[in-house]
Each structure stands twice: as C-alpha cells, then as structure tokens.
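A single protein chain has been removed from this complex, and every other one stays in its place.
On to subunit A.
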Amino acid sequence: MTDQTPVLRLEGIVKTFPGVRALDGVSFDVRPGEVHALMGENGAGKSTLMKVLGGIHAPNEGQIFVGDEAVTMTSPKHAKAKGVVFIHQELSLADELTVAENIFLGELPLKGFGRVDWGKLYDDTNAILKTLNVGFDAKTRVGDLSIANQQMVEIGRALTVSPRAVIFDEPTASLTDSEKVVLFQVIAGLQEKGVGIIYISHRMEEIFKITDRISVLRDGQYRGTLLTAETNEDDVTKLMIGRSLDLSRSEATHELGDVALEVRGLACGSLFEDVSFKLHKGEVLGFYGLVGAGRTEIAETIFGLRTPSAGTILLNGEEVRITSPIDAVQRGISLVPEDRKDQGLVLGMNCRDNMTLPQVDDLTAGPFVSDGAEIAIFDQYRDKLDIRTPGWRQTVGNLSGGNQQKIVIGKWLSMRPNVLIVDEPTRGIDVGSKSEIHNLIRDLASQGYAVIVISSEMPEVLRVSDRIVAMFNGRIMRDFTAEEVTEDNLIQAISGISEKVA
C-alpha cells in the first residue's frame, strides 16, 4: 500500500428530511486496501449515507471525494462509473436470466445492429467468475443458485468496472459459516488489489475478524473512527449506543416446571430426522446450528406448517397431531417467525389490530369486535413489553425493528401460550433493542413460560438459553446444559465435527 490517498472521502455530509436531520456532519475516509466498518444502530443513518453515496439522495451540505476528485453522485450508475459500487443486503437479481446476463445487466456488450455479443459476454463473465473462484459458470440460471452463490453474482456485478471502493451492506445476513469464509476470501482479494471496502454489519465477530478501522454513527452524527486492532466490542458498543451493555448471561434463578413439550423421533422428509427433545415450563431451550441445519423446519413442523413424516409430539404429556397453524394456536403453541415483516406482521395494519389478530374471534360483543377489549389487551402488553409507539393507531410498518418484534411477541403472549417458539428473535434489530429482547425472553422463562429460541448467533443462544440443542444437517448432534457449553464444543457440534452423543 504505497498510495495512501483515500479512495473515498466524505466531508461534513449533511442530509435533512422534513423534521429530521438524518445525517449531521459525517466525515470519514476509506484508504486503498482497507476494510472499513461502518456501524450504528438501526436508524443511525447508515442507509441514508449509502443513499447519498449512491446518488439517490443529494446531500444538503458536504462533499464526496473519489480519490482527489470532488464528485456529486447523481445515480447508482453514475457512482459505479466513478468506481463506487454497492453490494446490497437484499439481492436484486433476475432469477430467470443467466449469471452472465445478470452481471452485465444494463450494459450487455453489443456488436453491429444492436445485437448482443454473446461470445464476449460469456468470456467476460467467466473471467470475473474465475477471480471469484466459484463453482458455476456464466450460463447458469441464477434462480438455480444458492443464496450464497447469488451473492457472488451480485459481487461479480461490481467487478465489471475496476472498482475503487466497494460497499457491502450486511453481506453475511443469510450466509452459513463456510459461505462466509468464501466471502471473506473475496474481500481479501479485493483488498490486495487496492480496493477500499466499506463493510456494514451488526455482527461484532465479523467486524473484528476482517476490518481495519471502525467508524460509528449515532443519530445521524459521526461519533468517531477506531482502529480495530486497538479497540474492543465494549468500546464500539458504547460509541454506538452511548452506554455500555450488559452482555453477560443471566443465570437461571427459578425452578423448572413440568415437561410442556416433548418431541420423539420427529422427522420431515430430508429436512430433518430423529429429532427428540423435552422442553420444561420455565425453561429456554436454544436451537443452534448453521443455516439449513433444519432448525426452522422443526419449528414449522411443531407449528403445523409442515407435516411430519415420522415421530410424535406430546403437549403436556399428551400425544397430539398438529395439522395446521390454526390447530397449533388452539393448542397453545405460538411461533414468532424468522421473518418479521413477511411472516409475522400485517405491516399496513395498526399496532392494536396486529396484536389481537389471532384472538380477535374471542373479543366480540354481539356481531362486532369490541374496541374496549382490544385496547385493554394492547395496553397491557405495551406496558409489559415496553413497546414504544405513539399509540395503538400507529401503523406497524412505521415502527422500528425492535418495537415491531415486541408487537409480534406481545401478540403471542396475549394468547398465554403453553409453548412459545421464537425464531431468530433479534434478526435485523439494533444492539440496544437486542439486549432488551434477550432480557424479555429470560423474564418469560422465569414467569414459567416454556420457550424455544432458534438463533444463528452464538452469543445470543449462549446468553438466553438454559439448555442448547446443537444441530447439524437435519440431526441433533448434542444437547448441552448451560454449564457444559463452551463456544468451542458448540462450534464443533454444529459443524458435525464431534461425535453424536445420544
């Protein structure tokens, strides 16, 4: 790294929207060959900053420099022409087109009379794919690729120009650990070429593994840049939320009750098999494993969304057959799904209606729904879960991720479930709300609820669970108590390294 002129430099960027100062004087730079983390809670201004960089929003004040050149971005395409490219968290690929067509979408090589130069297209694409070291070729249909490989296609798109700065927005959100390793190799490859990288993520582990510096935003303000090697998670967190977080595990202080749910030899096709476990009242059972290990599928089977091919489910000691979510709800099983926005909430509806959705049938006076009964339930759980909303009329889509998740949890708690299953309780939720949700889960257990927590984040399962079930490839590898578990033996169990312990 001889040339130390920053590839990308922001100076005093200000962006205001009516009533909000979304960005308030943000300045930092990205050096060639550097991985620069950008962190901040949801709403801290990261996305707005990206939109300013991509030319979607024009800044009210401040200046962007690419190399030495002052640039006013007008569109993502313009940004790309200047060498600033984005890898978005949400993939935007056309499934029915080939890898090559996707990579060169909008800039297909042409020959005379506007015909596509297919030969050149495939050659160029294969050259890019080679640098990414992937196992598929230019003519593969994108819809046939795994999510991780689709992300590689997205990265390939960035490489059709020689980028100076690449911005990754939560790139590992849907990747398994081994897929992450591949992604990190690609990032390292870009670094070697002197490309500057902005890496946006909530995941501390990754940040400390691959980045050189960390810049932090809070409430639209730039809070400082830290050298990764000289700081720790605690300092970064403090900078992000303005206080330090208690990340230690709260010990179980209560007695376990009877077995609320028992599963014996449950299987569902090739998704998972031979799954057996017991869940007591007052206990949090954590399910940990890689994406695709079958955790969510087990939850969906218990909730009646999938039909098991073998095995039995016992609720409070009694064998039950659950054939639909309606069935599950009536038997007191609740599922807080993985994807809050698509599966958990009716975003266009208000807070109260969302919360009472599963039980509105029982809240009627004559032929009509009773407003009073609904508001009473909403008020009770708003207070209990500390949901911050201007009022029950607020549309759920306008709440923050943490508050949205609390609405979903409140919805099921108000049904007084026998078994509460929470799939990825804090996905996409900022650090502050995360620990609130963790405390909430612990509280529920101490109140006697039987809770299953499914999570891809090790600190999370370690923090909230009384026992942890480690899954690999559709099988339970091991069942840990909170005392036995360590990060090492957990990692081994979910990677299929350790022997299965019966």
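The rule is simple: contacts are C-beta pairs under 8 Å (C-beta built on N, C-alpha and C of every residue); 3 or more make two chains touch, one makes a residue touch a chain; residues count from 1.
Keep in mind that, in the parts below, contacts and distances are computed from a predicted model.
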Name of the absent chain as recorded in UniProt (options "Cytochrome c oxidase subunit 2A", "histidine kinase", "succinate dehydrogenase" or "Autoinducer 2 import system permease protein LsrD"): "Autoinducer 2 import system permease protein LsrD"
Selected from A:L290, A:L335 or A:V431 as touching the chain missing from the view: A:L335
Touch with the omitted chain, as defined above, among A:V85, A:M240 or A:L345: A:L345
Touching the absent chain when the full complex is considered, from A:S276, A:Q394, A:N418 or A:S435: A:Q394
For subunit A, the residues touching the chain missing from this view: 17, 51, 56-57, 75, 303, 305, 325-326, 328-330, 335, 337, 342-349, 353, 357-358, 360-361, 364, 367-369, 390-391, 393-395, 398, 411
